[in-house]
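What follows is a single structure, written as structure tokens, with notes after it.
Here the complex is missing a single protein chain, while all its other protein chains stay put.
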Amino acid sequence: MTQELRTRIFSELDALVLIDPHTHIDALNPASRTLADILGYHYYTELAHSAGMPKEQIEDPEISPKEKCRRLIENLGPLDNTIQYSWFIEMAQKFFGFEGDRVDAENWEALYDVAEEKMSSAEWASQVLEISKLEAVFLTNNFDDPLEGFDTSKYVPCLRTDDLVFHLTRREVQDRLQHVAGAAVTDVPSLRAAIGGLFEHFKSKNARACAISLPPDFAPARVSEGRAATAIDAVLRKKLEASEADQRAASNYIFWTLAEFCAEVGLPFDLMIGVNRGVYKDGVFQGQDLYDSRVSMIQYKELFNAFPRVTFPISVLASVTNQELTSYAWIFPNVVTNGHWWYSNTPTFIEHDAAARLEAVPRTKQIGYYSDMYKLEFALPKFAMYKRILAKILAERFVIDRGWTEAQAIDLGKQVLRGNVETVFGYK
Amino acid sequence: MTQELRTRIFSELDALVLIDPHTHIDALNPASRTLADILGYHYYTELAHSAGMPKEQIEDPEISPKEKCRRLIENLGPLDNTIQYSWFIEMAQKFFGFEGDRVDAENWEALYDVAEEKMSSAEWASQVLEISKLEAVFLTNNFDDPLEGFDTSKYVPCLRTDDLVFHLTRREVQDRLQHVAGAAVTDVPSLRAAIGGLFEHFKSKNARACAISLPPDFAPARVSEGRAATAIDAVLRKKLEASEADQRAASNYIFWTLAEFCAEVGLPFDLMIGVNRGVYKDGVFQGQDLYDSRVSMIQYKELFNAFPRVTFPISVLASVTNQELTSYAWIFPNVVTNGHWWYSNTPTFIEHDAAARLEAVPRTKQIGYYSDMYKLEFALPKFAMYKRILAKILAERFVIDRGWTEAQAIDLGKQVLRGNVETVFGYK
Partner (left out) sequence: MTQELRTRIFSELDALVLIDPHTHIDALNPASRTLADILGYHYYTELAHSAGMPKEQIEDPEISPKEKCRRLIENLGPLDNTIQYSWFIEMAQKFFGFEGDRVDAENWEALYDVAEEKMSSAEWASQVLEISKLEAVFLTNNFDDPLEGFDTSKYVPCLRTDDLVFHLTRREVQDRLQHVAGAAVTDVPSLRAAIGGLFEHFKSKNARACAISLPPDFAPARVSEGRAATAIDAVLRKKLEASEADQRAASNYIFWTLAEFCAEVGLPFDLMIGVNRGVYKDGVFQGQDLYDSRVSMIQYKELFNAFPRVTFPISVLASVTNQELTSYAWIFPNVVTNGHWWYSNTPTFIEHDAAARLEAVPRTKQIGYYSDMYKLEFALPKFAMYKRILAKILAERFVIDRGWTEAQAIDLGKQVLRGNVETVFGYK
């Protein structure tokens, strides 16, 4: 009975047309060209490497996409238990009519060829969106992205600010900022002016959020103007030679300035809390980052108090931080729970984390899910995974445990899947 | 089959007459007078505020109880997913014959009027206890509470000591202490004498526990007599101007002294570990506290070793601390697990935390639940929530997973719900 109930709820949720509120899609090149774009996603390369495949075999610059696929598929056996592998199979089934439940040395080439043919169509990206029931996807754009050449109501810009906050010590970042600002950035006023220009530009292009990923030891603090002047001066002039104290003060100042502009122009500020970059230094591309789960939302106390009018949709990397996120969203009007990020984006953690949110955070303050994808094909299996878990939670914990009607449960599911994306990000 | 099993076990647990071992009931004014006393509970005001209702609308001193209810009910829609909302509906159904599953603009006024009429009866508090199958409730009394005018076998006093440990720096607290001591408190000996008097007074009034809530960075340590003398002197004379080091040493000294008196007079010492006060400074009344989940029971190592004869019933604010609590109760004879506190008092966390305790801590060392309520009406829905989860755990994890008989499972449930309250607190 429970399983039928889950299936019925899933069907209703699955009928919904969605907006994906956080992705890394390149709007000018949104879909895959070959299966290598799919299998080249770090979720596969890092797992294949972890299971023993040498990095050199994966990242060999000389090989063709087809050869890359051949090599990777031969190394997927040890991962066929993972949920990530199931995404691959679901994509093969839904987009390319694949009928098995394993892709291996025997059958991969036919799949590759079918995929390549379909992907070669000029309509492929549109077809993926159609099949995936996706109306729009949010991007994560570098601050100097011209945001030109695409439909910003379908590919919705968001301002990514990691470089500004954490890498202004790099000459390249300073150059890009001055280039996009059209003026020298030499001190606090010119830096603020440049940042203000970014917000103006992004807003004019339908941007719906400012976003940043943050290391576990980051604790935003307001920096005095005097201290900011010294720190920004050091960072701009000494770059990577600036003292750690100056670098930290500069990061804090810029972060705070971003929050001020979010307040001024009315943009939500997506915080993605908890990642340590480059922990496994010999890992594959995008497969080097890990974390320290000893992080607390208390580090953001001053920020949440200082910016009551900025909405902070927050993702946490570790499931052990989810209760704090739940509690802070229950108390702070400006804190919203946002999806299930990266290492917490697997069923056991999603189930535990989503259940805790659904029963304690106001229903209007929960963004259920985003795909975080780099290529459009991934939204379908990732959202499907989430919707199955959401249906399970709604069936078991709301209909059965709490006596809700199916219709009530489905309404709640639809709201966190779609309705809140519209209201929180002012989409539509 | 599982659901029927759960229902049968729940029925047996639900037939039990209970003692609620931790509440904030005012014994002279234990039940609600209007629905505003129920909806004014911080669980509703803070969630309504979090969902967008301005604090000023909630805390407007000019409005009537009825107007306050009208306003709050209009703002409950965004919380109707929460377990807290379900408590409200269950109270409306069980106490006032409400038949729907939503209270809204259409039907609230009739409910308000029915409630007001029932609550106006001189027997209302007794009726609530009767309907709730509550035999007694433990209070949490300020140290200078005269404990007069009520039946202390029904409303059982407990000595709350937060003010003594953390706020002796306040003139008002010093004045209250001297007043109740009937003597000047000027140094360590007079302070000890005053505290000893409190214990004597409370014991004479049937007190069953000493209780305190503690911030996550508190780590009790024994303080030497010399250091204590300096610190207490500084705190008594300089008050809020005392140095942080003196304040900390004074807190530690007083805390340790409380444990000594608990040992002397034979009172359990309820520790509620992990809360940070006033994190959201513009939050509604009692809706400002949050936490840092980076806390460890190792901080209490010295205490548990030093006081083998004091029983410490312990509540932790964050579910991530529950495994440590479970392990420490498994090893230390004087550590008892105590209920599911505040931000961990929602079904997903209760289920995970209670299951872990039930399978690894001696059955005699677990206090299943307390309501933490401010008004009597809340025990019913809160205990009902817990009993449903307890029945689920017993059905799934004991009867099904481990082959227990239903009778064995029900016995375990009854022991953690009621039996252990009697033995741990020496009630009856």
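When the chains are written out, they are named A and B in that same order, and each has its own residue count from 1.
Just so it is clear, a contact is a pair of C-beta atoms (placed from the backbone, for glycine too) under 8 Å apart; a residue touches a chain by one contact, two chains touch by 3 or more.
Given the structure is predicted, the values throughout are model-derived calculations rather than measurements.
S.K.: One chain is left out of this view; which of A:Y41, A:F199, A:Y291 or A:F378 touches it in the full complex?
M.R.: With A:Y41, A:F199, A:Y291 or A:F378 as choices, the missing chain is touched by A:Y291.
S.K.: Which of these touches the unseen chain: A:S120, A:T348 or A:T405?
M.R.: Considering all chains, including the one not shown, the answer is A:T348.
S.K.: Given the contact definition stated above, which residue among B:E67, B:D401 or B:E422 touches the chain not shown here?
M.R.: Checking each option in B:E67, B:D401 or B:E422, the one touching the absent chain turns out to be B:D401.
S.K.: Quick one: which of A:M272, A:A318, A:V336 or A:A355 touches the chain that's been left out?
M.R.: That would be A:A318, which touches the missing chain.
S.K.: I need the residue numbers on chain B that touch the omitted chain, in ascending order.
M.R.: 294, 296-298, 301, 304-305, 308, 320-321, 323-324, 326-333, 352, 355-356, 358-365, 397, 400-403, 412
S.K.: For chain A, which residues touch the unseen chain?
M.R.: 3, 46-47, 49-52, 78-84, 86, 101, 276, 279-283, 287-288, 290-294, 318-320, 343-344, 346-349, 352, 388, 392
In the analysis below, only the chains that are shown with their structure count from here on.
S.K.: In angstrom, rounded to a whole number, how far apart do the mean CA points of chain A and chain B lie?
M.R.: For chain A versus chain B, the centre distance works out to 39 Å.
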